[in-house]
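A single protein chain has been omitted; all remaining protein chains appear in their positions.
Right after this comes chain A.
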């Protein structure tokens, strides 16, 4: 089984490790936190505002009104919660784009993983690297 010697990775400097660690934090911050900070993500909702709301005008029956009151709500305080609805209208183009991103992500991941996996198997079983 003559082949190339096992792959010997370079030694990463302490500075390089710090940079890599900070990079992961920055990545979390940019991709996950900033969209929330700028209210770009989540809560695809719309709110209907009713002037001078009553339990009746909010569509709440007597039992519902009683439970709201036990929870410490008045019609004015509850109106914002009751009037908020998810907006499920969407365009198919955005659905297709999102689906393409997810499917593409998995396809690329499996292809690259397989390429790396072949190196792993070659080195583990044959003692050589095909990389």
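Here is the rule we go by: a contact is a pair of C-beta atoms (placed from the backbone, for glycine too) under 8 Å apart; a residue touches a chain by one contact, two chains touch by 3 or more; residues count from 1.
Basically, contacts and distances are computed from a predicted model.
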Missing subunit (named according to UniProt) among the choices "1,2-phenylacetyl-CoA epoxidase subunit B", "Ethanolamine permease", "Tat (Twin-arginine translocation) pathway signal sequence" or "Leucine-binding protein domain-containing protein": "Ethanolamine permease"
Touch with the omitted chain, as defined above, among A:12, A:54 or A:74: A:12
Missing-chain contacts mapped onto chain A: 6-10, 12, 14, 16-18, 20-21, 23-25, 27-29, 31-33, 35-37, 40-45, 60-64, 67-68, 70-73, 78, 81-82, 84-88, 90, 94-95, 98-99, 101-102, 105-106, 108-110, 112-125, 127, 129, 131
